[in-house]
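Notes follow once the structure below has been shown.
Removed from the display is one protein chain of the complex; every other protein chain stays in position.
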Amino acid sequence: MIETALTYFFAVAAVVGGVLMLVARHPMRAALALVCSMLSLAGVYAMLGVHVIAVFQVLIYVGAVMIFMVYTIMLLDVRDPSFTRRWSGLLVPGVLGAGALSAIIAWVLRDAGDSPAAASTDVFGVQPFSVTFLEEYWLYFELSSVLLVAAVIAAIAALRAGGGRDG
Amino acid sequence: MGALTLIVLLPLLGFLLNGLLGSRLGRTFVNVVGCGLPLVAFIVAALAVRDLAAAGYPTVIETVYTWAAFGDRSFEIAFLLDRLSAVMVLIVTGVGTLIHVYSTGYMKGDPGYARYFAYLNLFLFFMLLLVLGRSLLVLFVGWEGVGLASYLLIGFWFSDPEKSAAGKKAFITNRVGDAGFLLGMFLLWQALGTLDMDAINAAFGAGPVPGLSAALVGILLFIGATGKSAQIPLHVWLPDAMAGPTPVSALIHAATMVTAGVYLVARLSGVYLVAPEASAVVATIGVLTAFFAATIAVVQTDIKKVLAYSTVSQLGFMFLALGVGAYGAAVFHLYTHAFFKACLFLGAGSVIHALGGEQDIRRMGGLARRIPVTFATFAVSTAAIAGLPPLAGFFSKDEILWYALASESGGSVLLFGLAAFTALLTAFYMFRLLWRVFMGASRMSHEVEHHVHESPPSMAGVLVVLAVLSAVGGFFSIPHFLEPLLPLPAIVPAMEHFHVPLLVLSVALGLSGLALAAWLYAGDASRAAQLEARFAGLHRLLTGKYYVDELYEAVLGRPLEWLSRRVFLGLGDRRLLDGTLHGLAGLARRAAGGFARIQTGSLQAYLLLGLAGLVLLLTWSLRNG
Partner (left out) sequence: MADPQFLLAAAAVLFALGLLGVIVRRNALVMLMSMELMLNGVNLSLVTFASQAGSAEAAVLVFLVFVVAAAEIAIAIPIVLALARRRGTLDAGSWTELKG
């Protein structure tokens, strides 16, 4: 029972974090709000019993991606006009569109029937998950490492191309 | 592979070898291939005819390939050898080989030497296809093919616009005739379900064919023949075709290709036998062509033009014979004409060669002693065409005159009278030519006269061979030979005793033509000049060739040009096609201009559009899901 309540709590917290990120004026605040949202999601995953993903969520997103983001923000000039002027010219249509999208999805979900009982979460333990991963999905694992190598090279190339000249 | 197929394919091989390799491998190679393969074809043909003779002249049919089959009907590529095609194939390969040999001398040094022989071999291939084909369709392929070869060879010196225009004129004029030919073939196919000519003859011989008028078919096919054989009203291309090299004029535009129409009518004699109306048309057109062309030839001053109109006139004689049912006589004249006209043209070529390109007979004269071999052969063949006994032309022309008068299927005094007068004209203009070129005082410029020389042995030898054939060819009686296949018409009984007087008359006509020419053009030809001055109007009409070209230009050329320029180009092309395209292009440009406004370059605007699309898509799928 307490698990269910916590799940709802974390889910709501994730959404609130998202909203805060959206409205925060300074990018640093936006980043912190996003970190909160991601941690809340990790909590949701943990409550659902998918511990492996919860751990990776914290490690990869919060630990790597967002830290990288925060460093970048600190590198940049805080007097940049984009820091002070929050909205692009598309605020109203954007809000209307996103509202419509949410409304449609909500309408779909309202129509759906009762969901079936959750299945066992045994497969999400670290050991069973790892065994499944490396036995059945090893090819995707390897391909993702290829992708990462490509990303590293691309990042170097982008830095060189961008750093050489000033427009 | 049968002998007939081999005969046809040998020149094709020559065409491929000379066309693809000739310019690289040099003159000797071209000579050997260009003259050798036609010679082999002639030998094979002679052997095939010997076998045919040994077997008592059956109709040999050699099927090569089924071209197309639909239901129980089919088109087959098949060759047919009987008495008629035997005569034709021997003429084509024999005269063809001689003219190939002649060409080695005449075309010596021409930059297009290999191309010339390739075309000549190509012509021979199509001509053999034409005379050996069993089906009208195969004949038609050959028919079109010789037209193509003729076009290529008339415009052989294509850098001269006048010459390439002459090639186009020949090709286009022939198209008019081909339309009739095609329509005739369609009718035959629809009614009989076959285009095999032996089957067509048999079908018409067996009685009236339901749903098919023999007269209509006959006239349509004859329209095709008028195109290829230069009969009125499609004769205009042949004189212009003299733009080609002279051996080409001899082979294609005198001896072989232009006689294809005669061959066609003779081959389909079964149709014309049951269509007296069509035969009457053939005879009338033939005799009119013979007469008018002869009158034009009287005043021409270009040596090749005289011979060209003479060819048209002689072809008219052949059609006259066909029209009165004397198919054998027509083929006989075709056969003798092939010899003496080839000899005349080649002799003319030799004269032109000797004078370094001069073709105007007003600037010739007195050549008899300077180029004796050419003169002797030219004189023999002139006498032959004029119908002096015992040369070849005498026999064949006499046959034609006789049947024009006495044939029970269409002979009449009117036809005979016109034909006889034409025979007189023929003798006159040919001897005029002989006199102006070889007799009298020289009218050449000093420089030209200095360079006059007899032709090389390759040319002179051929002239001698052809002159001998022109002299003795008449003793082989083609009508008699062909009689089992092409029976001669019955003679009107009342006319029977006129045969001998007619022979005498015929000789008298030839001699009086000779005498008239000698008298008029004796000395400095002052009598001819006086005559010309007195009948100036008539002379203008004749030198203007009855203004047929001008008439066609005014009646057909100008309106067509107006139509093309105003209607098709101005309205159709510029307005309709260009307008539509420009309109579409403008629409695209304006639409693109409109859409380009969406292309703001702002990532966020694109994403907003994407979001809108997503919303619309989801809404639509929920509505219709």
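Going in written order, the chains are labelled A and B, and every chain counts its residues from 1.
We take it that a residue touches a chain if its C-beta (ideal position, glycine included) is under 8 Å from a C-beta of that chain, and two chains touch if they have at least 3 such contacts.
Keep in mind that this is a model prediction, so the values were computed, not measured.
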Chains in view touching the one left out: A, B
In terms of residues, what is the contact footprint of the unshown chain on subunit A? 3-4, 7-8, 11-12, 14-15, 18-19, 21-22, 27, 30-31, 34, 37-38, 41, 44-45, 47-50, 52-53, 56-57, 60-61, 64-66, 68-69, 72-73, 75-76, 80-83, 85-91, 94-95, 97-99, 101-102, 105-106, 109, 112, 115-124, 128-129, 132-133, 137, 140, 144, 147-148, 150-152, 154-155, 158-159, 161-163, 165-167
Subunit B residues that touch the omitted chain in the full complex: 595-604, 607-608, 611
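Here is the rule we go by: only the chains that are shown with their structure count from here on.
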When the C-alpha atoms of subunit A and subunit B are each averaged to a single point, how far apart are the two points in Å? 89
Footprint of subunit A on subunit B - complex, ascending: 604-605, 608, 611-612, 614-615, 618-619, 622
Can you list the residues on subunit A that touch subunit B in the complex? 88, 90, 93-94, 97-98, 100-101, 104-105, 107-108
